[in-house]
Every structure is written in structure tokens, then in C-alpha cells.
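Removed: one protein chain of the complex. Kept in place: all other protein chains.
Which chain is which? They are A, B and C, in the order written, and residues in each are numbered from 1.
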Amino acid sequence: MVWDDELHEECGVFGVFHHAQAAMHTYFALHALQHRGQEGAGIATSDGVKLYCHKGRGLAAEVFRGRELDRLPGENSIGHVRYSTAGGDVPENVQPLMARSQIGSIAAAHNGQIVNANVLRQRLEEQGSIFFSSSDSEIILHLIQRGKGSMMDKIAAACRQMEGAFAFLVLTEHSMYAVRDRHGLRPLSIGVFDGGYCVSSETCAIEAIQAQWQRDILPGEIVKFSEQGVQSCFYTAERTHHLCAMEYIYFARPDSTLDGINVHTARRKSGVLMAQKDLSAGLAADIVVGVPDSSLSAAAGYAEVAHLPNEMGLIKNRYVGRTFIEPTQEQRDLAVRMKLSANRDVVCGKRIVLIDDSVVRGTTSQRIIRLLKEAGAREVHLRIASPPLWWPCFYGIDIATRKELISAHMDPDALAEKIGADSLRFLGVADMEQIYGRDRCCYACFDGNYLTSLYDHEEEVRTT
Amino acid sequence: MVWDDELHEECGVFGVFHHAQAAMHTYFALHALQHRGQEGAGIATSDGVKLYCHKGRGLAAEVFRGRELDRLPGENSIGHVRYSTAGGDVPENVQPLMARSQIGSIAAAHNGQIVNANVLRQRLEEQGSIFFSSSDSEIILHLIQRGKGSMMDKIAAACRQMEGAFAFLVLTEHSMYAVRDRHGLRPLSIGVFDGGYCVSSETCAIEAIQAQWQRDILPGEIVKFSEQGVQSCFYTAERTHHLCAMEYIYFARPDSTLDGINVHTARRKSGVLMAQKDLSAGLAADIVVGVPDSSLSAAAGYAEVAHLPNEMGLIKNRYVGRTFIEPTQEQRDLAVRMKLSANRDVVCGKRIVLIDDSVVRGTTSQRIIRLLKEAGAREVHLRIASPPLWWPCFYGIDIATRKELISAHMDPDALAEKIGADSLRFLGVADMEQIYGRDRCCYACFDGNYLTSLYDHEEEVRTT
Amino acid sequence: MVWDDELHEECGVFGVFHHAQAAMHTYFALHALQHRGQEGAGIATSDGVKLYCHKGRGLAAEVFRGRELDRLPGENSIGHVRYSTAGGDVPENVQPLMARSQIGSIAAAHNGQIVNANVLRQRLEEQGSIFFSSSDSEIILHLIQRGKGSMMDKIAAACRQMEGAFAFLVLTEHSMYAVRDRHGLRPLSIGVFDGGYCVSSETCAIEAIQAQWQRDILPGEIVKFSEQGVQSCFYTAERTHHLCAMEYIYFARPDSTLDGINVHTARRKSGVLMAQKDLSAGLAADIVVGVPDSSLSAAAGYAEVAHLPNEMGLIKNRYVGRTFIEPTQEQRDLAVRMKLSANRDVVCGKRIVLIDDSVVRGTTSQRIIRLLKEAGAREVHLRIASPPLWWPCFYGIDIATRKELISAHMDPDALAEKIGADSLRFLGVADMEQIYGRDRCCYACFDGNYLTSLYDHEEEVRTT
Partner (left out) sequence: MVWDDELHEECGVFGVFHHAQAAMHTYFALHALQHRGQEGAGIATSDGVKLYCHKGRGLAAEVFRGRELDRLPGENSIGHVRYSTAGGDVPENVQPLMARSQIGSIAAAHNGQIVNANVLRQRLEEQGSIFFSSSDSEIILHLIQRGKGSMMDKIAAACRQMEGAFAFLVLTEHSMYAVRDRHGLRPLSIGVFDGGYCVSSETCAIEAIQAQWQRDILPGEIVKFSEQGVQSCFYTAERTHHLCAMEYIYFARPDSTLDGINVHTARRKSGVLMAQKDLSAGLAADIVVGVPDSSLSAAAGYAEVAHLPNEMGLIKNRYVGRTFIEPTQEQRDLAVRMKLSANRDVVCGKRIVLIDDSVVRGTTSQRIIRLLKEAGAREVHLRIASPPLWWPCFYGIDIATRKELISAHMDPDALAEKIGADSLRFLGVADMEQIYGRDRCCYACFDGNYLTSLYDHEEEVRTT
């Protein structure tokens, strides 16, 4: 395939409709969604006459350093923060994408991954379309442009052609549209403030700009915001409700509430469930240590039930970011230690229950355990707040291929030995269902039950 | 019209085919073409398998500061420097544009202006195409994508749909194409070096990388460079040969030779012709002063014939560039003086023949004359090395609208009084023809004889 | 006083002696000390012949983006990260300061605050010295330059003239010196690795580069590292041992161990002590929430003893940093919300024990309590893990003047009402002594028992 740099695009989107200083509020909201992507940021606005756009690589605060917000007038706005994956870090991929047309401009910001992207691209190219980016967002724009009827019709027709995970916003001169795929794989919520509206990948950004959460957009729903108010329709009758479990497990911010479940609370509950099992099994330990930041909630839950001190045995360096110099091979080990440090006085001589959110390749777990043992930890019992990852994700979570998923090739005991853990337990799928509800989440990465056809990716799953 | 930021795109293009370090040579060549555009620069390369591209706003030296050239492998390359006009300074317009397709990528770099751009865009949009830039280059890519047959056929078909001035390069994984419009409005020449080829807007860049000028591309010609060697065809039988006169008058570098005429030599000749007339008319003066840089050649020619000292009465500040702070209204006059200074000791008490290349709005001439008079010049006789500008250009030269063209509304004597000149003479159209040949150049901005239909612009010409 | 921009200089210093890639190790160590200062960073090295220096404003990762480390050769190195206070953010203040002399260069990196700086400056100026910065580090260099005898003698003589808090490193062509003031107000520890040495403000940086902590430098000690090994002397017989309590309370990283006490463990203990009191007093609450990041340790300790869930009720945005745009007055409230968010689902309807490390002006506490209440918190009982701040610090902690210290003017109950807390309790001074030892820390900001004369500041303390 020539097209070798396709992307997993777990990102964050935010929109404002009919509110003063739309760009400024979007900018502040992008800060609250920044954990969903640090590669690029952008905002498009409309003032009822024209669209405006500014975007660039880096954090929102880097892209909007000076007066850029002043040059984005209007009461309507969509914004985007972009996750970085190898190969896709080209300027053309930074969103929102804005198509300029003689009959009116249109901008789109998209989160998710379209599994039939290759099929759609090929068909569009055969029909004469050209692509400048590898972003799924460009496919959406092409499909809309080729649709018939009203913009609502065009968007609905586009959605019916796309399979996979998507939550996207479309901005025109007069309206804003918010769309969620028919399985609800990616989150999208509506907030209200001062008579205006906002739409966000996560509720934390709605809170951040002091708007009130109103409701979640439903799977398969298209919501139109215009001067005529809010209209809604479903683009298909075939709808389920399966939010990606990984959103809860490690992607979303703990203060977000996705489809009714608070992230921190859910993670805490996973810690509680794991502690109950260990208690039954009679595990003897001195302290609980969570890997910061995503596992601190689970660690707190575990510690409480196990009646063990919840200690800050690992410290994450807040200042080691994207600008970190590329280390030579010789320096790489030092560089890892920059990001995470063991608190020697806390862990030395202790039997530790170490809580982490997931194991992908196993290398990170191995490094953390080594860090703790070198700092004097007597035992490290690793508890993972999710089931073993057996299958790759094609809906936007960047988890690697099946070949790289260590749990697909090794049982927990073998894995424990490999990574140096004194014991290793995963959260069970049943526990997951107890927390998130049976059949309410996509657990495909754990059980291989993909919600859609996988198109070109079918073979990848089958052969590895 | 929604589409309000259309651009005049006089730019520079350069291509290399089958030569080691193609990107590096293109980079050096872009320096030599930098006078054709300072807004943006970019290079796309192909290594026979894949296309690579890096581009950005600013000078070539700013866009390629570090290791970017190392990340542009391959023996084939096209580059672009972009001229800045108000409204069009958005990142999407920076060239080369690169379309990524599943059947192969394609990059284009374009100089000129397509007069039926609106018509073509509208038709393409109706067929389902979307546009991200306001660059004519994007139209070219769309037309090619929708063509049938070989790439040569597709490019030829695209050219037949476009009317206006264009000289562009197309790069694919395996080939490079160079195209010049059927009137030859924009220059394009071929050079050879070490068994490889280069193509350039001006010959100065061919010299700069030590290649040998081979020939100019002919009006209506498409030249294909591939592993099979060089092939050429004409996309139409309706061909004339009318290089834009403004290329000679002020746009091109003096050491370029366009369609057989050296720029410096031609400018010098215009000075000679003006001096002969003034001699006959018995003009009494002490010194000749050319406005740097474009009028220094004509000034030298004038001085020689008039037996007057050719003095450096005006100094151009080499360091006042794009980064100059935006002055407040109060500071604007000072800012003008930053760019050009009078040499008081040289001009004080003198009767000056001041040579400039053209008069557009008259305001610049007025400022220069005031500068000289404030420095003590006794008389300033302004001689313009081109005929009065009466008509706007739609082929890529950014001359303003007819309403703004002062010569369209004022005869030379009235104009002289308005701008404070003691006398004012223009080069005659007959003089132009003597220098450049009768019917060998486009003189539309002087005589209104446009070579093509003007489409949407017809009205603009007629009503102003 | 003309000299109006004197600085409180709580910073971080790190040195390496006799180890390969000294600059690189110092760079990694500065990352681990980055929490001590984000305004500027710099590294000076010596290769036995010459000194080299690179420094700049911003984070270490911003100052050392590219090849700068490659241009800092040698086996010896000192580095500095600098804390930002208003007025002092000028490039001249960035450290290390390097004086170039014909008899050899010398660089210094300093943490702390010299209380008789004005007296020393005035005397030096009368003797003919000139100052380019407002950094205490420059005073140190002047005093050394004017000393007699060996470099050790010069440094000792300089130290005897300085009063206040200081921990500094001096680098010459051949040696490195590490100095701690006679009260030990600022921390400084020695580590060993591979036959070389390192010196650090905090042990976390020694761990970070995989060196082994060897010992803390003693109050009044000067340690010389040279080819002859390590030598040590005391510059005065009048020595006490009073590390600044604020280092433990909020400044240092939780994984550092300062003068034998681990920071996280000490903070945790403060939470335990507060919980015990509240238990006795019968406080009824539902959850414990720590203000991230500095109060999470205390919150964990409190929750454990109080048998309450330790919840993530407040989320700190990791991406809101120095580059944040300056908000207009109207935007300021939004900007505050960017840094800290309440987790609505967690706090809504709850009676919260909120743990924070200190109260300075009261405005931050007020904002946090409002945030929680607006998110639905039923009660907020604020517990401060340190005694009330009654006195300003002149030893380097940027706590504001006495007038601004709200606890100096209001008892806890009045303050609770003012800031909207349902109750407010501080840690007692006796609790502090239980944790840190009686007479082992400087508690001047709590009890006004300054360890030194305050010179020009005396009046400030007395009159406010």
C-alpha cells in the first residue's frame, strides 16, 4: 500500500455555538482536553459571514501564543487537539480542516478512526478527489461535498458511508453540527451557557468554561445548532451503545463523566475489586503504589479496601515533555528515569502492591518494577486495572499491533516472571462488566468482539 | 463573491531531475529566485518510491534552517518561492502542494495566474471537489486528477482547460513535468548538469547551481523528464509568444536572460533611449540617479549617453525586511525613510535625472522626490523606464486595480506636478518594441490588449 | 532605594565533578530539580583548561533544545534552575554567572537569599565594583575575587561576610566547591557515581542520574572537589542546624530526603496528626480531598487515619504552564479554572475535608472552596498542613510581606468565614516539632524567630 502513514486519531474536539468570544472559550476548553493530544491544536470560527482558522503543531498554549485569538471573530467555533503517532506528524494533518468553496466554506474537527478509510479514499479518488492529508477528517469533508440536499442530509449520507469510531464537529457560516458514530465508540457531550451551546469530547472541558452539562449525544445522532435552535436526527436505525472501555481505563481525565459514569469513580472501583480478590487470596503487602497519573484512582480504591497505606512511591516529573532532547542510545535509560522516579525512602524494604492501568508491550512495567527494586522494594505485586490486551484497536486507540501485545502471547505468570514482578493479576472481564455495565462498552481489545467489519484490517487481526 | 482572497501569484519555481542532492540544489536555486517571492518557500522531492515535502512561511533560509534538507531524499525535486499579497498569506497556500493518493502521490509548484480560476473552481466543486487553499496550484492538481490516460495526457488536458499565465512543475514518484502556457507569459528554462536536468523560472538560478542553460521551454510546451529521458509535446496548436514585459522591467533579476534577452542589458537600453530623447530635447542636468535596485541598469545606460555622472544619490537599506515592526501612523513616515535614504552631499544643489522603472499609484515617486528635494536637490526630472500603466494585470503581476493606476487618470505633466517632479517622461511603447521586439511581449498593462479572455475580470476592466 | 528589584531566590543547583558527560548528567538532574524554578536554566562546565557556559530563560528543556550540550565539554559541571519572581526576570540574572579573568575563570550557581546583600553591595561599589545583575550570585563572585590566599580561603572569607541562607556551587578550571550556610537553611547533598561526585539541592536529582546519596553537606561546610579528591572545612565555628521548614511543607519534591527526613513521609505524618485531632473532635465528613500536587501526601495520611475515602476531587491541569496567554480581567476567572478543576461527580453532595499545605493571602483557598461548592460540595473543612504564616521570609521563600499574610491579621475562625470554609484548622507548631524535631528547622515564618540579623529588612518586619 502506498498509503503508509495512516493514523490512529484519538483526539479531542470542542465546539461553541452562539456565545460571545467563542474562540476564547474554545481555547480554554482545549486546555482542558489537552491530555487527549499534544501534537497539534487549532480553532476555526464563523461570524455568520465567513470562516476563520488558526492552527499549528504543539500544545494549544504554543499555537495560540499571542494575538491569534483576536483574529478569530464570531460566536461559533470548533477546536481540536491532536494526538501524536509516528508518521502522521505532518502539518497538513492538523485540524480543523477547512475547505473553501465558492458556495460557502466548511470546517471539520474529528476524533476517532474510520475503519473503511482506505475503501472510501480509493472510491473518492476514482471519482476525481485528491487528498492532501492522511486525516480522516478530509474524508468526511469529501463525503459531505459529494452529498445531496441540505447540509444535514449531506452529513447523514456521509455518516452512512463511514464505518468505525467517530465523533466530529462541522462548522459552516451559519451552523454547527455535532455527530457521534452509531455505536457511540467515542464520547461527545453537550453543555449550555448563557443561552449558547458547547459540545465536547469530555465533560471536563464543559466544566472548565463554566458551562452546564446538558446531555450526551447519542450513538448515531446528528445535532444541528443554528439560529433556529437545536435540531437532532439519527442517521441510521442500526444503533448500539458501546463507548470504548479504554476511555475510562486510561484515556479520559478523571473528572470527566462519560455516558453517565465518572472516570475517577470507575477507576477507583476497579481498585476496590482487585483488592477484594487479593484479600481473599491472602496477599501480604506493606504499601500500595499507583503509577501516576492514570492509576492513582485505582490505587486509592485498592488501599482503602486492603487497609494498606497508599504511598507516593513513584513520582512523575511534570516538566519532562515534548521538548525533551532526543537521547542517544547510551542516554536513553537516563531519559526514562527522568519521567518517573522511585521514592527510595518510601519503597525501601517494602512489599508493594503496584497498580497500573494496562500492559501493552510489557517493557514499561518491567522498567518500573526494576526502578522500585533498585530503590530497595522487597516485593512488587503488579495489579493491572484492566483485562489483558489481546487484540489491537482499530477505533482510534494507539495500542500497537497484535504481535506486540505481550498478553496475547504469554500468560500472566510467565509475564510476571519476564517483567520481574513477584505476582501479576489483571482485572477480570466480569469485573469490567460489573463497573461499566454488561454490553455498554466496547471491549474489543480484550475479547476481539469488534463492533464493525474491519475491512483492510481483517487480515491483520487474523494473521497475527 | 464568497471567494474573496484570490491571489496574484507571481512566484518562482525550480526543479531538478536525476541529480544527486536534488533538494540541496533546489534550495540553493530558491535563494537565487528569492526576489520573486519572500512569503513562503518549499521543496518536494521524490526518491523513485515516495514523495517528501517541507515548506513554510518566510525566506528559504528561514524555512530550511536546520536538518530539513536531510529529510528530503531523492534525485528529483521541485521547489517554490511565493510572493506576498494581502489576504493570501495563509499556510495552506504555501507550495509545492502535494496530493497523496493511493495510486501515487503528486506535487505541483506553480507561477502565474489562471484567469478562469473561478469558473474552473466552480465546475470542480460541482463535481465534488473541495479546496483547501486559494492557490491556482490546487486547481491544477484537481484537473490532473480528473484527467484520463497517461500523466502527460492528464496534464495536457488540464492545460487546455486553463486560460491565463502559467509556468508550473509537477513531480511524481518517477517523473517531473514542466509546463508553460500557450502564450509564454511566464518564463521557464531548462538547464543541464552532470547528466541531470534542472528547470527554472529564471536563468540566474541555473547559473547559481553551476548548471548550463540549455534552452527555454516554448509556449504551450510540456516537457517530461523521466528515466526514459526527456520528452516534449505541445498541448495546443494555438500558440503565440508573449513574455510579460514586466518581467524585464522590474520583476526578474538583472543577470537572468529570458527568452533570449538579458534583463540588465534590456534595462540599460531603455536608459539609453530615454537619454537620447532628453539630449535632443536639450534637458540640462547635473547627475543621474537610479532608484535602487531595479533602475540602476537604466540609470547607467542613461548616464553614459548623456555624459552625466551616474551617482549613488539614493541608498537602499539592505536590512529593512519583512521583520520590520508595524509602525503606528505617526511612525510610518520614518519607516519609509528607513528603506531609502538620500545621499545629501551627492544630491544637494544638483539638477537630477531620476530613473525609476514604473509608476503605479504615484505615491512612492512622490516620496522619493520629496526625499531628494529635502536633501537639497535643485531639480528632479523623473524618467520612467516603461510606458504609463493604464490597465491592471490579470496574469500574475500585482499592479493594483485600474482605479488605482494614476497614469490611467492623469497625463504626465499633471502627474509631474502632483508628485513634485520638475519634469516627467515615460519610455514610449515604440521604444519598448525596439528593445524587446514587436509582438514578442505582452504589453497588456500598457495597451489593454489582453491575450486571453478575462472571464470574471472583464467587468472589472470595463467598469473602471 | 534605587535598587528595587531584589529577588527572593529559591532555586535549584546541581554539580558534577570528575564524571564523563558532566553537562548531560547535569541537564538530566536539572529536570529533576525543575520544580524549584522554571524561569531560567543554565550549565557551566570545565574541561580542566577552560570554562564553558550556556544558559537562558525558560525550562531546561527549552534552554537546551539542540546541540548546546555538545558545546559544553569537560568532566566538571555546575547547573542552576531559577525561580521566577516579578521584577527579577531579566537575562542578566540567569545563572550560573561566569566571571572571566586573566588568571582563570570562575562560575557560580546559588540558591538562597543573602540578607545583608544591600550592605555588601554598597561596600563593594564603594570599593569600585560594578554590578550587572540583581543576583546574589554576583555578590558571591565579587567577594571571592577580593579575597586573599587559596580559593578555599577566598570562599571562606566570602561566606563569613554573608548572612542569610545560601547553598552555592563554584566551578573553576580545576575544582568545584560546594557551600552551605552556617544554619543549613538551604539543603545540599553529595552523591557518588562511577568514581565521580555530584552535589544537589535535593536528593531526587541524585537518584535521577542513578548516583548514590553519600551524605548531606553540613551547615557552614565548604567541600572542595579536585584532582586531589574531596576536602572539607568549616568557614565558621558558629553553626546551628535549621533547615527551612517550608522546604518540607511545599517546596521540595516528595521523593527527596532532606537532612534525613523524607518529604512525602513527613507530609503524610502531618495529615495523620491533623486527622487524629479531628477524630477526637468528632468531625463528620464523607471524603478527603488533597490540593494537588503538594498536599496529596498529607491527604493520604489523613484519609487513612480518618477511615475516609481519599478522593481525587480536584484535578490539576498538567498543560497550563508558563506559555499561557495573559488573560484580560474578564478572562482571569476562566484562567484560574484552567489550572484546577473540581470533579463534580466526586464532590457533589459531599462533606469534604480539604487538605492544603499553607495559606498565604487566602485568595487561593477562597477560590478552591468556591470551586468545590459550585460543584455541589455540601461542606468544606479546610485543614492546613502547616501552622499559620505570621512572618515574612527573608531567606529565599517567596511568601509576600507581612501585610499580605492573612493569618497575621485574622484568627482561623474569622479566616474560615472569609474564605467560605465550614471550618478551618492549622497544624500546630508542636505538631511540626513532633515531625521535624525540636530546634531542627527554621520556623521563622511561623514564630518570627529569625536566625540572623535582618539588616535592611528589620524595619520591614517591625513596622508591618
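Simple rule for what comes next: contacts are C-beta pairs under 8 Å (C-beta built on N, C-alpha and C of every residue); 3 or more make two chains touch, one makes a residue touch a chain.
Source: prediction; values computed, not measured.
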Quiz item: Who does the absent chain touch among those shown?
Solution: B, C
Self-check item: Option from B:Ala342, B:Ile369 or B:Leu415 whose C-beta touches the chain left out
Solution: B:Ala342
Quiz item: Which is it among B:Arg82, B:Arg121 or B:His264 that touches the chain not included here?
Solution: B:His264
Self-check item: Full-complex contact with the absent chain, from B:Ile78, B:Ala178, B:Ala245 or B:Leu296
Solution: B:Leu296
Quiz item: Residues of subunit B in contact with the chain that isn't shown?
Solution: 24-25, 27-28, 31-32, 34-35, 38, 59-62, 64-66, 69, 204, 207-210, 253-255, 257, 262, 264-265, 268, 293, 296-297, 300, 303-304, 309-312, 315, 317-321, 323-325, 331, 334-335, 337-338, 341-346, 375
Quiz item: In the complete complex, which positions of subunit C touch the hidden chain?
Solution: 1-3, 50, 91, 97-105, 118, 121-122, 125, 127-134, 141-142, 145-146
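Everything that follows uses one rule, which is that only the chains that are shown with their structure count from here on.
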Practice problem: May I ask you to sort the chain touch graph into line, ring, star, complete or other? | Solution: line
Quiz prompt | Centre-most chain [mean C-alpha coordinates] | solution = A
Quiz prompt | Equivalent interface positions on subunit A and subunit C, same or different at half | solution = same
Quiz item: Which whole number of Å gives the spacing of the CA centres of subunit A and subunit B?
Solution: 48
Quiz prompt | Centroid distance [mean C-alpha coordinates] between subunit C and subunit B, Å | solution = 60
Practice problem: Just give me the whole-number Å value for how far the CA centre of subunit A lies from that of subunit C. | Solution: 36
Exercise. Could you list the positions in subunit B whose residues touch two or more of the other chains?
Key: none
